[in-house]
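Every protein chain except one is present and positioned as in the full complex.
Moving on, here comes chain A:
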């Protein structure tokens, strides 16, 4: 098992290396110059040239690339061209914001999506099944920016139940420790702020959860339907087991592998930062961090930001692969 994990992590190196290379080339193909953006329209030729030299942008691209790789090997993600701050420290608050939102959204999506799928399969062709699957179909094809705007309109502007945007109240900011606000507020015993943080999570969380929830519901239903036809389900019922136990104990575990596969993929996507959702809800997450960096042509931030997102994505999928063998003893990694 450990050898397998080691092998998989070694395999990640060429993947991530290739990715940095592609990203590096693509962002340099975008017209525009970081020095120009930082200094503004009025800047003189000389000052721009001087800044380019200072930032190392006057070097040929391959030298820049190897310098960047050298930094990565020593664990240095580089510093932002714009703020001159090390990216590894600057990125964390954004990353934490995205992780918090993504986990919140995935918990919603998994609990509701899986149960809807299970009940739909259990009572196949019932009215619940039809309604749930129509909702799921609408869900997978939902334009998320529109859903986000409608949520804001209904629950914030009309009903005043929930805040429109952001993570915290401007006049009552959270004192960040881990930058996971739900954890920070609890550590500090600030239950008032905890509820505020929860309220801020709900609208973007629901918007973000919609598509994964619908996909999980559909996948769970089809996977469960297949399992429910198996002989061992009939055996379990012939023993005199309750239908609910047959479903949740015997059937679900067998149906789980395709379900956790898509849960893993969807979590990876959400961790990449949902730019649309984060923009609509002014969520200070990694998606917006990278998006803004593109505006400033902040090459190093774009490179390292995407690298971190990609790294999380592949790690989650590795974790899911390892989960397979925990669920099903027939799957062995050597």
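Following the convention adopted for this analysis, a residue touches a chain if its C-beta (ideal position, glycine included) is under 8 Å from a C-beta of that chain, and two chains touch if they have at least 3 such contacts; residues count from 1.
In this section, contacts and distances are computed from a predicted model.
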Protein name (UniProt record) of the chain left out of view, among "CoA-transferase", "ABC transporter ATP-binding protein", "Succinate dehydrogenase subunit C" or "3-isopropylmalate dehydratase small subunit": "ABC transporter ATP-binding protein"
Residue among A:8, A:49, A:190 or A:237 touching the omitted chain: A:237
Sole residue of A:54, A:199 or A:253 that reaches the chain not shown, by the stated touch rule: A:253
Chain A residues that touch the omitted chain in the full complex: 125, 230-232, 234-243, 250, 253-254, 327-330
